[in-house]
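The complex is shown incomplete by one protein chain, all other protein chains being positioned as in the whole.
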Amino acid sequence: MNRKNKNNIHMEDRQGKPVDSMALDDEKRIKILSPGLLVFKRFIRNKLAITGAIFILAMFIFSYFGGWLMPYREDEVFTKYVDMSKVYAAVSENTEYKFITTDNTEFPMIARSQFVLASNNDRNLFESQGVSYSIEKLADELFVVFNTREVAVVSIILGNTNVALSDPSMGPSFIERLEEAVDAGEETFTYNDKKYLLVQGKKNYLAYELEPLALATLNRYDFISADISVSYDFAFAMELAMHELMETGEKSRLITVGGVEYEMEVEEEKASIYLRNNGDRTLYANISRYLVESIYQDVFISIDFKDQVKAMMSEGVEGVQDFVYVNIDGEEEEYTIERNNTEWVIRWIEDTLVIKAYDPPSKEHIMGTDGNGMDILTRLMYGGRISLMIGFIVVVIETMIGIILGGIAGYFGKWVDNLIMRIVDTFNSIPSLPIIIIIGAMMDAQRVDPKIRMIYLMFILAFLGWPGIARMVRGQILSLREQEFMIATEATGLSVSKRIFKHLVPNVIPQLIVISTLSLGGVILTESVLSFLGLGVKFPFASWGNIINAVSNVHVMTNYLFVWIPAGFCILITVLGFNFIGDGLRDAFDPKMKR
Amino acid sequence: MRNYIIKRLFLSVLILFFVAFIIYAIMRSIPTSYVEAIARERANLPGSKSYTEWIQQLNQIYGLDSGIIKGFFGWIGTVVQGDFGDSWVYNVPVVEKFRETIWYSFALGSISFIIQVSIAVPLGILAARKQYSKTDYAVTVVALVGISLPIFFFATILKLVFSINLGWFELYGTVGRFYEQLDGWGKFLDLAKHYVMPIATIVIVGIGGLMRYTRTNMLEVLNSDYIRTARAKGLTERRVINYHGFRNTLIPIVTIIGGSIPGLFAGALITETLFGITGIGKTAYDAMVGGDIPFSMFYLLFLAALTLLGTLIADILYAVVDPRVRVN
Amino acid sequence: MKDEKIDVNETKATDSNYLSARESHKISRENRRITDQFEKQNKRKNVPESEYTTKMKNPANVVEFDNLHTYFYTDVGVVKAVDGVTFDVPFGKTVGIVGESGCGKSVTSLSLMKLVQRPQGQIVEGEIRFDAGDKVYDIAKTPIEEMYNIRGNMISMIFQEPMTSLNPVFKIGTQIDEVITLHSLDLFHEEMKAAEKSVSNVKPSKESKLMIKARTLEMLDLVGIADSEKVYRMYPHELSGGMRQRVMIAMAIACNPKLIIADEPTTALDVTIQAQILEILMELKDKINSSIMLITHDLGVIAGMADYVVVMYAGRVVEKGTVFEVFKDPAHPYTIGLMAARPGINKEVERLYSIPGKVPNPIDMPNYCYFRDRCEKRIAACDGEYPMEIKLSPTHSVACYLYTEEEYRND
Partner (left out) sequence: MTEKSKRQIAAETKERLVIEDNYIPLVHDDKYILEVNALKKYFPIKDGLLQRVTGHIKAVDGISFKIERGTTMGLVGESGCGKTTAGRTILRLTEKSAGQVLFNGKEVYDYTKKELQAIRPQMQIIFQDPFSSLSPRLPIREIIGEAVREHEIVPRNEFNDYINDIMENCGLQPYHRDRYPHEFSGGQRQRICIARALALNPDFVVCDEPVSALDVSVQAQIINLLMDLQDKFKLTYLFISHDLSVVEHISDTIGVMYLGDLVEFGRKEDIFRMPLHPYTKALFSAIPVPDPTAKINRILIEGSMPSPANPPKGCKFHTRCQSCMEMCKTVVPVQKEIEPGHYVVCHLYNDYEGA
């Protein structure tokens, strides 16, 4: 009913006009469509064209305005803190000798291994890299290593002791002491606070001067603070004391090293050392066979923690065991400990700073993040800018070349036309994609700057894309030239430039718009293929193609769909949009099409 | 007609000559440091020729040591004898590698092509018959989506759905590991498992153009006077379209189909690479990315020749198919 | 340059006579609604025969157009291309339809064949009665399926453009054979009648093929093609325009149609060729005894060919009568003007008569005489409704206020 009313109004509208005052054959009687509206109307009526226009508009807004509105930068890497169960420390029973050297001396690595060999074979002398060393066994698994220097040879010929000194500075009293030792059959002797070693050869004795170099022990020292390191003297004293205590069964003893008084308490295989100060005692260090080491270089594990761990271990750890450590500030820290063969691994939940790689969509990152921790939505926007920009620039360049060459060929004809058309044929048969791939690969190897690369890419694409346009322009101009209105322009004596720009060009433009729109889609597609192959737009610049590039990793392809699916649809929609519009425009401009 | 063909052949050879020159010039403008770096890299690979041998080969065949014009003629001389040098990446003569791989591409190309034609032409005609109907819109949309689909994206989706999620087809390669041990049917199934997705990709991405082309031509034919005459004769709509309309539409379609036959040898560069099919396309891609100058140059020239052959065939076919042109 | 540009703006603002986007939208929406209705009607299947058969008013006629309206629903409005046309085509006679381009003469003939460009063009109202012998069709209501049997068989058509009206990829012989195979197969093979249902798929046997070919050659001979055997094997493009038009005529007469529509058959041809073609048509008409509907804008052609003349103007018949009546005593001012406008050999006039103004665009025509505004004999009565048809004699009638029924009844 309503509809009918509307129709009536409509009829009145048209009849209400002062028709009668006009003659029937007056064109003013009939309203017609203006030329612009005619094309526009045909375009509007094409649903696909409208869809295409909406697509493109949306992509433009998305890429350009989206890029402005987006708070993130194109290449901003996002990080986050993650509670990660991370290995915090490893505990193992020490089975290797630790060498505590005296001040300012060095015990080379090679020599250390020689020591292990020697100690296993009960030799007390060994050599490494031309340096002689000797070993003194203090207790089981406790040795002192000396730097050894031959000082004298004592030969006993017919009961006569003959001493040959290597060092003339040694006085006769040393010889006396030496002879005394030889007579006594001592293996070592002391002279002038220095230790000497006598080794019996076949016919003679060799005397060596011993200089303490290092203490070799299986025990580990855990100090109260990271600043303290173990010194030779301290270790020597402590080791001896500990040994003795364990032998005697005593529980504790006072030891003075370097004027500082310590108290040692021994319990099973470990010992605690307290610093005594006017009767008070504070824990200073622990000695044990266990090695508790943080995997971080800068983390010092407190002695309490180590104690707690050791205590747990002595109770025996089975499977994964949680434990809580109360630190100095009274906070509880949760850890897990797990036996792993001969080792124990301590893990903790750590707030770690990591790159947000492949973060699923969230509030901050509506489309998630990619493998580099960059916001995918932002990348898509900037990628759109680049894809569209490349598309437009390439099409503008190739259209210009096409118009100029096609126009010249079409307008001047004859040999000029022939020549240009052969050039077009030639360029047409040059395979463009392989050439771009080769140049891309070459630029890769030459490490060309991504920005310059992009410019090259545009020029190459344009350079290989113009022949189609040139051919179209030429054909169009050839057919226009035959039209009578062009002959009329010649007959009226118009100048060549006016004939070209006022008569030819406007008539070529519709076709040109169509072909440019269609090739826009093509260029964007080619660019995306190249970028996908890693030969087009390069990181840090985003491009839809290089975003999809992530799928070369099958894991990403299968598990992180949000990384590559949107980019694919962006390309599809944009190219489809341009194709829809181009198709619609072609129909709209074509007077033969009825609608 | 004979004169025409001879003339066209002559022209094609001439154009091919210029194309060859441009390709040669492009290759020559590659920085020598790059060439040397690649040669050195190649020489380090096990079983390869030495660096000096590679460079020597290049110098010999491509005349890198002489001027560009002289070098070009030298190169053309060797090419005419069929000598394209040894591939750097594959370590075999270029022509030999080409012979090995071309049939994979041809198989892939021709199967897809047959499928494409047999789908696109009927659908195009259907769309034209029912212009502006829902069918027409659907066909147009399918065609344009095909044209607009990024091939790598579509291939990836196929892989994801059919290979990873459904497990119907294989992700990569031409044959399975146990291919040799399978019986005939098994071999066929195995091949199908590898080839279905690449073929589907090529078909979907390539079908749009032909479909649109058919539709446009059919529309033009249907608007012509002789179709009205056919209707006035009392022919049924079916016969008007399938006989009078179709025969006229066939002229441009046969032309374009004939023209694309040489293209079947060109290999689907992207598709083959994506699906790991060792056809000429993938081989060439690896060669190009690997800086294999001899193979790249051969491939470029090969493609140019195919393009020219395609246009030549199309033009000749046009003259053969269309009675109006036949006489002259 | 500058001052010109200002001028441009001035004139543009005042004199735009363009449809606004809204009006245009309204029109196209309305058009779609109406054409969709018609299309629904057209696409019905299995229409009962009673719906499209009727009776002739006068059994001497082969075709009777009765108040035919054919409209085109275009973007700028409804074009009433044929707006109430009534005339008869008697058996064995030639009826010439004259009028200027756009007057609806071609659309009238296309309506008869149901070949009007759909969906824009629709037969909106009226009847076209066609006597097919065993029954009488109302073409306006006849479904397309039934039309296949009428087209080319009972009514055939010759078009204006011989260069484009023949299918370029088929040989002449094939094209004429086709129409004979389609409609007259039973002439050669009784048993083939059974297969008539699937006409398009019938593969004629060898003998009937030869007979069909013989018939084709006969037709080619009939239209004055000397080397028919050779022409049979030729493609259309190998023939000149005149020859092609002969082929078209051969095709049109091949099935002995009851009516031949010749739509400007000689307009695209040179005078000398036109004379040849007209000669052939004249001869053939007597030979095959069918009626001809000759559409042309050339009064000379009509005078030489037709028995009856129908003058059309802006989609309506303004005058009709026998050729002698119309040429001797043209009644309608338009007919008179048309005749005076044509320069003729040995017709000494200083100045040609020219009808002022131009043919109106048939959109939204007001309800008064369409010729009123161009008419030099306009009287007060002309401001009234569109004039009725006045019978000046039993065969001669005119739609004009200058004449009244009484005047002639008394005669």
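Things worth noting here:
Each chain carries a letter (A, B and C) given by its place in the written order, and its residues are counted from 1.
Just so it is clear, contacts are C-beta pairs under 8 Å (C-beta built on N, C-alpha and C of every residue); 3 or more make two chains touch, one makes a residue touch a chain.
Keep in mind that this is a model prediction, so the values were computed, not measured.
When you scan C:Q160, C:Q175, C:T216 or C:Q274 for touch with the missing chain, the hit is C:Q274. Although one chain is not shown, part of subunit A still touches it, namely residues 27-28, 32, 35, 483-485, 487-495, 498, 502-503, 506-507. One chain of the complex is left out; on subunit C, the residues touching it are 3-4, 7-8, 11-12, 14-15, 17, 100-101, 240-243, 270-276, 278-279, 297-304, 306, 323-324, 327-328, 337-339, 341-346, 349, 351-355, 358-359.
Rule of thumb we're sticking to: only the chains that are shown with their structure count from here on.
Touching subunit B and subunit C together: A. Distance from per-chain Cα centroids to the pooled protein Cα centroid is smallest for B.
Look at the CA centroids: the one farthest from the centroid of subunit A belongs to C.
Between subunit B and subunit C the centroid-to-centroid distance comes to 52 Å (mean Cα coordinates, whole Å).
One simple way to say how far apart two chains are is to compare their mean CA positions; for subunit A and subunit B this gives 39 Å. Of all residues in subunit A, none touches two or more other chains. Multi-chain contact residues of subunit C, defined as those touching 2 or more other chains: none present.
Across the complex, subunit C is touched by residues 7, 10, 13-15, 19-20, 23-25, 27-34, 37-38, 40-41, 45, 594 of subunit A. By the touch criterion stated above, subunit B contacts subunit A in their complex at residues 11, 14-16, 18-19, 22-23, 26, 30-31, 33-34, 37-38, 132, 137, 140-141, 144-145, 147-153, 156-157, 159-160, 164, 171, 212, 223, 266, 269-270, 273, 284-285, 288-291, 296, 299-300, 303-304, 307-308, 311.
Per the touch definition, subunit C reaches subunit B in the complex via residues 113, 115, 144, 147-153, 156-157, 159, 161, 164-170, 178-179, 182-183, 199-200, 235, 237-238, 248, 251.
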